[in-house]
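This report refers to the structure that appears directly beneath it.
Removed from the display is one protein chain of the complex; every other protein chain stays in position.
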Amino acid sequence: MANLSLVNLTKNFDEVIAVDNLSLEVHEGEFVTLLGPSGCGKTTTLRTVAGFYYPDHGEVYFGKKLMNNVPPNKRDTAMCFQSYALFPHMSVADNITFGLKMKKVSSSEQKRRLHDVMSMLDLVGLDKRKPAQLSGGQQQRVALARAIVTEPQVLLFDEPLSNLDAKLRVQVRVEIREMQKRLGITTLYVTHDQDEALAISDRIVVMDQGQIIQLGDPYTIYRRPETKFVAGFIGLANIVKGEIIKREGHLYTVKTPVGTFVIDATDQLVADDVKEIEFSWRPEDMKISQEGDPNTLDGIIHQVVFMGDVTDLFVEVKGVKVRAQTDDIRKFQEHDRISFSIPHHAFSIFRR
Amino acid sequence: MTEVKQLKSDPTPLHLIIEKRKKRFYILLTLFFGLVQLLWVGVPIVMAVMWSLVDPANPWSFPDMFPPSISPHQWQYVFKYTNIARALKTSYAIAPIAVVLSFILSLPTAYVMGRKNIPGKKIFMLVVLLPIIMPGMVVALFLSRVFTSFGLSQSFFGLVLAHTLMGIPYMIRVLTTSFQAIPQDVIDAAENLGATTFVKIKDIFLPMIRPGLLAGMIFAFTASIEEFNLTFIIGTPTFETIPTILFSFMGYNFIRTNASVVALIMMTPNIIMLFIVERFLKSDYLAASLGKM
Partner (left out) sequence: MKKNKGLLGSYLLLIPGVGFILLFIGSSIFITVAQSFGLFSITGHSSLTLENWKTILSMQESIDSLLFSLKMGVLSSIGTIVVAFPIALYFRKGGVGKGMLGSIIKIPLFIPALVAAFLIVNLLSFHGLINSLLLALRIIKEPLRMLNDRFGWGIVLIQIWKNLPFVLLIVMASIASIRDDTIDAAKNLGAGYWSILLRIYIPLAMPGILVSMILMFIKAFGDFPIFSVAGPVYPTSLSVRMHLMATLHQEWDKAAVIGVIIFVTTFIVIWLYSRLGELVEGDES
C-alpha cells in the first residue's frame, strides 16, 4: 500500500485545459472522491493516475516513486470502469484472474485468491458463467472482484455505479466502502452523484473546470461550503449577499435583502476590512419560528411540494424566493403567511 | 476557455519525447503503408494500361522499362476484330434483368427473414448462402445438364436465370438487414392510423429499405457482370460476356495486349461503382451483411 501524490498536474486536450495545476495528497488507505459536474476534469485526473494519459505538466507519485513514465500496464493500479469492461469472451473466473495471470502469480495462489474474493463478494458458483449471462449487479461485482484481487497499490473507480438502478446503487456503494476499509487500499473514486460522495468518502474533492474548488471531509463540505459553486452543487442552498454592519467577536450582524441576520462566524472569520460577504444556508436549517427565535424570516408560501417525510416550501420573502424544507407535519397551503428561524451556526460564509 | 499557463523552467520531460517518437513512428508507418498500398494496387493497373497502349509496330519487351511508343491501335483492333462489342452488350443486357429479377424474388424472403420468427430460420439462412458457398464450377457443370434437358442451355433466358441465382444471396442478406432495421413502433403507428397492407408496403416498407436496396442492387449487378463459371458452361459459345471473352484471350492464344484492353474495359465500371458505394453508402453494410454469416 502506498499513498498517492498529484503535484501540479496539468493535462490539456488541444486547447481545452482539462486538469489545471491540480495538487492532491491521498493518504495511505484513504478513500478520496473526486466530485463535480461533467467536464470538470475528474475522469481525466483518474485516467492520468491510471497511466492512460501523460500529464502535460506535473507529476504523479505512488509513495516516493515517480510514475509519469510508467505505462499503464506496469503501474500497480486496478480500475473499475463505468461500463465494467468485462472481457466478454472469458468466464467470470478467467476475468477475475486475468490481472493475476499478468502478474505471473502462481496457479495455486490464483485459485486461492479467486476463491476468497468470490466468497467476499457473493459470487460463489458463477465461475463458469460469461458476463452476458449475469445481471447488472453481478457484473459490477465481478468488475470489482477483478480489480481488488490483484491487491494493487491504488484502487481507481470511474463512476462504477451509474449503470445500476437506484436501489442497487445505494446497496453496492456501501459494499464497496466496506470492502475498501477491510483491505485498506488507497482509493480514488470519481462520481457526479453527491449523495454517493457524502455517504462513502473519507474526503471529498469538489472539482470544476479542472481545478479543486474545495477539499475536505463530507461533514465540512456539506455544512461549510466555501464557494457559491460548492454550496449549490452539494445539496440545496439559499444564497444571499450581505453587508456586515456589526461585529462582536465571532458574531457578525449582517444586513441582507431578505432580512438582518446574526451569524456565528467561528472558524470562518472574515478580515476586518471586508464589508460585503456572500453566504448560504441549507433549506432544512429553516425552522418554523416561535416567539424569541433568532434570525426570523417572514414570507408568503409560493409553492408547496409534499414529499412524505419532508415538505419543500418555496417562500417569497421581501420579494426574494427562498427555499425551505421542514419535517413539520402541518398541512401547508399556498398563499399562507409563514415565519422561519435560522440558527446562528447554520450559515456558511464564502471564501471566494 | 483559458490559455495554457507556462511553467517557468521545464526541461522536456521523458514522456513528451516518447509521445513525439510515437507520433513520428505512426506517420512513417502510415506513409510506408500508403506507399505499399498504392504500389500493390496501382502497379498492376498501370501495367495493364501501358500494355493496352502498346504500338504493335514497336513491340515492348524486356529489357525496356517502358513501351517504346504508344498508340490506341490495340483498342481499335480489339473493338474491330473481336467480339468484345457483342460481349459488352450481352453482359450489360443480362445484368439489369438479373438484378430486377433477384430483387423481386428476394423481397418476400427478406421480409420473412427480417421480421418474422419461424422455426428453421437458421437453416434457411444457410440455404440462402448456398450459391456463394457451393463451388462454382461444380454447380455450373451439373446445372448445365439440368438446363440442357429443359432446353435452357445456350439460351439468353437460361443465362439470366443463372445470373439471378448468383445475385439472390446478396440481395436477400442486405434486404434482410434493412427489414430488421425498421422499428416495430413505426409499423404499429401506421396500422394505428389505418394503413392497409398495400399502403404499408408502398409507404413504409419500400421507402425504408431503399438504402439497403441500393446496396443490394450494386452487389447483385457486380455479381452478374463478374459471373464466369455458369456463363462459361451454359452460354459459350453462343453467348459471350466480358469475363468469358477475357478468359478466351488468356487461354492458349494469350495476347497480352488484347487482354489488357478487355481487362480495363471490365474494370472501369466496377471502380466507378466502388466510388459510388463509398460515397453514398456506408461500407459497413457490406461488412455487416457478409460478416453476420
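Residue numbering begins at 1 within each chain, and the chains themselves are lettered A and B in the order written.
The definition used in the following text is that a residue touches a chain if its C-beta (ideal position, glycine included) is under 8 Å from a C-beta of that chain, and two chains touch if they have at least 3 such contacts.
Treat the numbers as computed from the prediction; the structure is a model and nothing was measured.
**Student:** Could you list, sorted by label, every displayed chain in contact with the chain left out?
**Tutor:** Contacts of the unshown chain, counting the full complex: A, B.
**Student:** Return the single residue from B:Pro72, B:Pro108 or B:Gly151 that touches the missing chain.
**Tutor:** Among B:Pro72, B:Pro108 or B:Gly151, only B:Pro108 touches the chain that is not shown.
**Student:** Residues of subunit A in contact with the chain that isn't shown?
**Tutor:** 50-52, 71-74, 77-79, 81, 83, 85-91, 94, 98-99, 102-103, 146, 150
**Student:** So that we can see where the missing chain sits, which residues of subunit B does it touch?
**Tutor:** 26-27, 29-30, 33-34, 37-38, 40-45, 47-48, 51, 61-63, 65, 104-112, 116, 118, 124, 127-128, 130-139, 141-143, 145-146, 161, 164-165, 168-169, 172, 222, 225-226, 228-229, 242-243, 246-247, 250-251, 256, 259-260, 263, 266-267, 270-271, 273-275, 278, 283-284, 286-288, 290-291, 293
Heads up, the rule we're going with is that only the chains that are shown with their structure count from here on.
**Student:** So what's the Cα centroid distance for subunit A and subunit B, whole Å?
**Tutor:** Centres of subunit A and subunit B (C-alpha means) sit 56 Å apart.
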